[in-house]
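Every protein chain except one is present and positioned as in the full complex.
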Amino acid sequence: MADRTNHDAAATVTAQLAALTQRVRALEDVEAVREVVTAYGPAVDAGDAEAVGRLWTDDAVYDLDLKVFTGREEIVEMVRTAPHQDYLAEGCGHLLDPVHVRVDGDEAVATCHSMLLRRSSDEDSFWVWRVSANRFELVRSEGGWLIRRRTARVLDGRASARELLGRVRS
Amino acid sequence: MADRTNHDAAATVTAQLAALTQRVRALEDVEAVREVVTAYGPAVDAGDAEAVGRLWTDDAVYDLDLKVFTGREEIVEMVRTAPHQDYLAEGCGHLLDPVHVRVDGDEAVATCHSMLLRRSSDEDSFWVWRVSANRFELVRSEGGWLIRRRTARVLDGRASARELLGRVRS
Partner (left out) sequence: MADRTNHDAAATVTAQLAALTQRVRALEDVEAVREVVTAYGPAVDAGDAEAVGRLWTDDAVYDLDLKVFTGREEIVEMVRTAPHQDYLAEGCGHLLDPVHVRVDGDEAVATCHSMLLRRSSDEDSFWVWRVSANRFELVRSEGGWLIRRRTARVLDGRASARELLGRVRS
């Protein structure tokens, strides 16, 4: 009788532990996705091309309305060359606003705004060049979460920027 | 004797599981509040009035210094009409800075700044119309956390904006 009770109690504890472990893993995934996405701005404003590259999958696509970068190597090269290096030299900040994260198994979506601020040449201030809608699509890999695709569209009234933001919770 | 030891050990495990479950729930609540608050900007810049509406309780109040919207329907209507639709058409971004979250049982407070950036008509840039102090008050409902009240005050030196931010950790 005691054995049977112990056995049932043990099964309950095992099930509760498994359920709680799943919930903790879900929280860890959100934090891990946030960690990757929030590392982009500092790395790109540091001009650290290798660090930027480590955030993406090999075959990642960075689809900016101005240009599409295909594969990690093109993204790394973007950081190393003009015009990005010119922006860094004159002074700039690539900022995000708080990242909305949605994880589904081994995939995740992070939605937010981005701002590119540039230093004014003639005075002690910055001006806002671009404010964009952003959707990061990430995948879980052996080494952690990586960005597989980032789509950014400037918020100038165009439908594509609004559609991208409209997918935030879906 | 073994039974009694098993019983004590089981009671300890049950208590530890319950305590840990409470801590996980507290973390989940913070994430859930953050999820709702960070969904607002994308939804409103998408012009998705229904998605904006789903973030609020039926009787929610959005108390902006310019105007007070009472009830979800007035908030939804705000998104659907001028001047909001004009801002979207010319290009705009409703951004937050990182949200400070405080949960107390079935209620929560989220404090942050907001910015409303608008596209310049004559050049390739944006200008900052408003920078405001924000306090979101949320409640846990059957379907998850919802905004019951948002108070926003432009940071133009007025005492009400400063008082609102001064309540951040209280």
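Going in written order, the chains are labelled A and B, and every chain counts its residues from 1.
Here is the rule we use: a contact is a pair of C-beta atoms (placed from the backbone, for glycine too) under 8 Å apart; a residue touches a chain by one contact, two chains touch by 3 or more.
Because the structure is a prediction, the values reported are computed rather than measured.
Visitor: Using the touch definition up top, pick the residue from B:V36, B:V99 or B:A152 that touches the left-out chain.
Guide: From the options B:V36, B:V99 or B:A152, the contact with the absent chain belongs to B:V99.
Visitor: With respect to the chain omitted from the figure, which of A:T14, A:T70, A:S141 or A:S160 is a touching residue?
Guide: Going through A:T14, A:T70, A:S141 or A:S160 one by one, A:T14 is the residue touching the chain not shown.
Visitor: Please output the residues of subunit B touching the missing chain, sorted low to high.
Guide: Interface with the chain not displayed, on the subunit B side: 2, 6, 9, 13, 16-17, 20, 23-24, 27, 30, 97-101, 111-113, 115, 127-131, 133, 154-157, 161-166, 168-169.
Visitor: What residue numbers in subunit A mark contact with the hidden partner chain?
Guide: Interface residues of subunit A facing the absent chain: 3, 6, 10, 13-14, 17, 20-21, 24, 27-28, 31, 34-35, 37-39, 41-43, 45-48, 51, 88-93, 95-99, 112, 117, 119, 124-128.
In this section, only the chains that are shown with their structure count from here on.
Visitor: Per the centroid of Cα atoms for each chain, what is the distance between subunit A and subunit B, given in Å?
Guide: 21
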